[in-house]
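A protein chain is absent from this complex, but the other protein chains hold their places.
So that you can tell them apart, the chains are marked A and B in the order they are listed, and the count of residues begins at 1 in each.
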Amino acid sequence: MLTILFDGISTGMLLFVLAVGLSVTLGLMNFVNLAHGAFAMLGGYVTVIAMQRFGVPFLATLPLAFLIAAVVGVILERTLYVRLYGRPHLDQVLFSIGLVFMAIAAASWAMGSSPQNIRLPEELKGRFDVFGVGIGRYRLFLTVVCGVLAVALQLVLSETRFGSRLRAAVDDARVARGLGIDVQTVFALTFAVGSGLAGLGGALGAEILGLDPGFPVKYMIFFLIVVTVGGSSSIVGPFLAALMLGIADVGGKYFVPEIGSFVIYALMIAVLIVRPNGLFARPGR
Amino acid sequence: MTMPLLPTSRADAVASAKAFLGAQSRVRPLEIAFWLLAFAALFVGRSHHLLLAEITILALFAVSLDLILGYAGIVSLGHAAFFGLGAYAAGILAQSGHGDPLSGLVVAAGVAAVAGFVSSFLVLRGADLTRLMITLGVASLLYEAANKMDWLTGGADGLQGILIGPLLGRFDFDLYGTTAFAYALGVLFVVMLALRVVVHSPFGHALRAIRDNRLRARAVGIPVERRLVAVYTLSAAIAGLAGALSCQTTAFVSLDVLDFHRSAEVLLVLVIGGSGRLYGAIVGAVVFRFAQDVLSAMTPQYWQFWVGLGLVILVLIGRDRLDDLGRAIVARILPARRSPEGTP
Partner (left out) sequence: MTLALETIGLKKTFGGLTATNDVHLRLEKGARHALIGPNGAGKTTLINLLTGVLAPSAGQIRLDGVEIGGMGVEARVRRGLGRTFQINQLFPDLTPIETVALAVSERSGRGGDWWRRVGTRGAVLDEVVDVLERFGLTERMREPTRTLPYGKQRLLEIAVALATKPRVLLLDEPAAGVPEGERHEILEAVEALPKDVTVVLIEHDMDMVFRFAERITVLVAGAVLTEGTVAEISDDPRVRAVYLGEG
């Protein structure tokens, strides 16, 4: 029972790392980026390739997954995404679906369409008992890493100069520009970090979420749930939403396997009916 | 304020307004030519009839999306929900021994309409993103439900043992797909006839008003919610028709009909052809299907890549500009008609 709760929490933390970038791009640029999962997939494949072809140890591939996803993210942001800020949401949706299709085809061309396995190092395998609660080592590792990231992000946002600029830009890009904040650079940096985190999440999550070319579509709705339910006005909302989603998903699949993901979709729709702007959104926005 | 109020000038103005509205909904030569050509295709090139039936069904599906996207301005990422429901309804009906196509069609449209009516209340509120999520969520929900209820739907294996009776009790569905094509084309034709009335009616104009400016639409007295519920239901019913046709002409339904890629695809089809003018959906379906054929002949497994690239380029160039281009071409083919801009 508590094991399931713990598994749910770790899945939730992972979802948070995967989706937090999307929440910021949405809040900051008001951009619906359905291709966010493609960056996560990229990170996952970076880890696979680095481990299988170059024998890099798992832990060492993680920063690589972050970096490469971030670099690809910033290149795409500067060259393509930037042209679509302020365009109708339909255009953004079409554009990012296009990217998703390209990413899926490219992934199956380069890596084949079968799911990839990641060989975890021995010390992260298996589980151990704490007061009768079975805890997977890898799950614990996930929780710690993602927890540290979440705290770090919150600190960066609330304590640093960059954080306050970012918040100003989220509140009102025009005013921020008027205050002399270089909104473009803030956008690009944020996009890079967001994509990088997605890449890292993809690498971390390959073990429990699986990794195949269909990843961006399969988990798109999960990311979107985190963002819409959590609201995009802070990262606390998405964090709580991701935790709830993780617990609901793991619990739902364990206790009522016959209805599978049904629970989550139904919950999301219910939340959006009651609170169209998300569960944790500031009122009046 | 100093316009002379002579009776003649006023009568002229009324006549001019009347002529303007009439011209908008007048049947164009191009339209007649298109339908003549389409029906003529029934009598030649039998080997292509299956493909043409498929295109016709895709066009019908895209037309249904055009109603909510092009006219009412609702972006949906889950329109396959209604297509899939229609397909399953028709399939399950046929499987249980009621193989008459037309009655199956009616039932399927009814089922999809009910689902559309119920879910329409969910898409009324909230911003674009919320609507995207709700439409996507409803479709995912149905997909998951169909997946789990394998006693009814056959789950991942698809619906087995669909037996479709002859059309109108006389025409069997043949291997070439001639009956299928005739059937699908007939349905599309009837739907288009009906919709060209609808879009030029006060109801149709109200939809465009809601799309353009909801605030003002309300201030004009348009009951926005009621209109949206109506159009969403209508759109779902037509998508259900398309789904039923697809099931009946192929005697097969699988989870694929509810899949996300189908919702994305129909969005693409509509955008290629241009939204908000009914016939765009048909043009889009033809272009899309041929592009799909050519691309998958070139790179069988990865044609999706080219679709994606097409989407990206299309958006970057700008849908408006493509629109203008399309209009310019049409204007060159049909020169010197003083026809107003806009929907045919």
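Side notes on the structure shown:
Methods note: a residue touches a chain if its C-beta (ideal position, glycine included) is under 8 Å from a C-beta of that chain, and two chains touch if they have at least 3 such contacts.
It should be emphasised that the depicted structure is a prediction, and the values quoted were computed from it without experimental measurement.
Touch, as defined at the top, links the missing chain to these shown chains in the whole complex: B. Listed residues B:103, B:160, B:201 or B:301: the one in touch with the omitted chain is B:201. Checked against the full complex, the one of B:37, B:219 or B:328 touching the unshown chain is B:219.
Residue positions on chain B in contact with the hidden chain: 1-3, 5, 10, 13-14, 16-18, 20-22, 25, 197-198, 200-206, 208-209, 212-213, 215-224, 226-227, 230, 340-341, in rising order.
As a convention for this text, only the chains that are shown with their structure count from here on.
Taking the mean of the C-alpha atoms as each chain's centre, chain A and chain B sit 34 Å apart.
Taken in their complex, chain A has these residues touching chain B: 26, 32, 80, 83-84, 87, 89-91, 93-95, 97-106, 108-109, 217, 220-221, 224-225, 228, 258-262, 265-266, 268-269, 272-273, 276-277.
Those residues of chain B that touch chain A in the complex are listed here as 69, 75, 77, 122, 125-130, 132-134, 136-138, 140-141, 144-145, 147-148, 260-261, 264, 267-268, 271, 301-305, 307-312, 314-316, 319.
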